[in-house]
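Apart from one protein chain that is not included, each protein chain of the complex appears where it belongs.
On to chain A.
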Amino acid sequence: MRPLRPTPGVPAPEAGSSEPWTGPELLNWIRNYLNCEDPVNLSKLSARRVSRRSLVAAVAATTLALTGCSSGGDDEPVEKPTGPVTIKVWAWYPEFQGVVDLFNKTHSDIKIEWTNAGTGQDQYTKLQTALKAGKGAPDVAMLELQEIPTFQLTKHLVDLGKYGANDVKGDYVDWAWKQVSSGEQVYAIPVDAGPMAMMYRDDIFKKYNLTVPTTWDEYKAQAEKLKAASGGKSFITDFGANDGGFLSGLFWQAGAQPYTYDLANPSNIGVNLNSAEAKKVITYWEGLVNGGLADTTAFHTTDFYNGLGSEKYATYIAAGWGPGYIQANAAASSGKWKVAPLPQWAAGENKQGDWGGSSFAVTDQAKYPDIAAKVAMEIFGAKNTEAWKIGIDKAFLFPTATPILESADFKNKEYDFFGGQKVNEVFVPAYNAIGPFSWSPFNSYNFNQLTTGLNQAIEKKSSWTASLDAAQENVKTYATQQGFKVQ
C-alpha cells in the first residue's frame, strides 16, 4: 500500500501558511488538542483586552472545558465472550470484501464487520478522534507502517505481544517485524510492503541502445545518453518530490537514518535528516534534475500518468505495489515494461529501501483484545493462502509474510503488463535485503517538511541540501516544542 501523504491533488499548504484549519496544520492542531495542550494559546489572550477576540477565547475555553481532558484508558479485565464475537475492522485495501467474506466463512466464533472508514489520512483523523473520545473506534484498524509510532505515542494501541503475536514473529523478516514492534512489545501485525525496484521501458531502452544500469553512476550515464539520443524528448525518470514515502525510501537505501526512535523510550528522539547519506542522495538527484535528465512532475498526477503511458519516461523508480498501480494508470504502455533491481550506490552492493506498507493494529477500545489480536494476525496471516490469493491477484499487494512471499504462486506469477516477466523474482530479494529504519511519532510533519522544502528548492533552483538542513532545524524545533528530548 503506497503512502498517501501529502494528498495528491490537494496540495499541502505552504509552511507558515496563515490558514491553520487545513491539511497538516490542522492535523498538528488535532494532535495538540488530543494531547490536551493549549492549542489556541488561551494563555496569551489577556483579559484586559475585552474584545471580540476574548469572546472567541471564551468560546474555545468553554468547548475545551465541556469536552474535558481526561488521561489514558483504564484497564478493564478481559471478559469471556459467550457466543460468536463481532470484531469491527477499519481498512481500505482494495477487494477487501472477498477477504472478509472468506474469514467469516471459515470462522464460526468470530464475525468481522468491515468498514472502509476512508483512505489514509481520512481514516487517521477519524481514528485519532474516536480513540481520544473513548468511543467509536474499531477493534482492529489498518495503519501504514510509518504511522505506528504516531498512534502508539498516545498509547491507544494494544500490546499484541501479550496475545501471542511473538509466536508469528518467525513468519516475517527482521526489518518488517521491527517496523511494528519494540522488543517483546508488538503494536501491529505487518500486512504488505513496498520494496523498491526500477521499472523500465524495454522498448525505449532498445530504441536508444541503452543498457540496464546496476549502479546510480551507470543510471546517470544512461540518462545522458537518452537525453542526447532522443533530443531531450525522453527523460530517464520522473523525480516526484511530493511523495515523502518515495524520498524516505531512497534515503533508506542509501543507509540514512533520519530518526532514531524506539517506542520503549517514547520521549527521546534522535533527528538526523541532513546526514551525509541523505545529502548524497539529494545531491545526486539535484544533478539529474538540473542537468535536464530527470523530470520533476509531481507523482500521482495526470501529467505523471501521461508520462508513464507515453514515451516521456524511460524508467520509473517503483515499489512492490507498483505493478498494480502502473497497470491501472498507464494501461496504454502494457507489455512494454520490465523490472530490474534498484541501482546501487557502489557496484556489487545489495542495499535496498522500502516505499509504503501497512499493518493491522488493535485499539484499546477492543472489548476482547485477545480475539481482536487473533483477527489482526489471521486476516492476512502467513497461513491464510486463500486470502492472499485475493490480495495478490486482485488487490496487487506485496505480502510481508515470508511463507507467502516464497510460495511458488507469488514468486512465479507472470505479469502480462511486464511482457510475462516474473517481476517478483526482483521484488522478493529486494524485500529480503532491506535494513531496519525508524519513523518519527510525527510523521505527517516529517513528510511535509521533506516535500515542501524540496519542492521549493526545485522551483527556486536553490540548493537542495540546504532544504534538508532547513528541515532538520524545523523538525528539531518542532519535536522540542512537542515535548520530546531531542538528541
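The criterion applied here is as follows: a contact is a pair of C-beta atoms (placed from the backbone, for glycine too) under 8 Å apart; a residue touches a chain by one contact, two chains touch by 3 or more; residues count from 1.
Everything that follows uses one rule, which is that contacts and distances are computed from a predicted model.
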Any idea which of "ABC transporter permease", "Thiosulfate oxidation carrier complex protein SoxZ", "ATP-binding cassette domain-containing protein" or "Multisubunit sodium/proton antiporter MrpF subunit" UniProt assigns to the chain that's been left out? "ABC transporter permease"
Filtering A:N104, A:T129 or A:T385 for touch with the omitted chain leaves A:T129
Among A:V85, A:V99 or A:A117, which one is in touch with the chain left out? A:A117
Out of A:F151, A:W252 or A:Y305, which residue would touch the omitted chain in the full complex? A:Y305
For the chain that got dropped from the picture, name the residues of chain A it touches. 1-2, 4, 8-9, 21, 26, 29-30, 33, 52, 55-56, 58-60, 63-64, 66-68, 90, 92, 94-95, 115-120, 122, 125-126, 129-130, 132-136, 300, 302, 305-306, 309, 321, 324-329, 331-332, 394-397
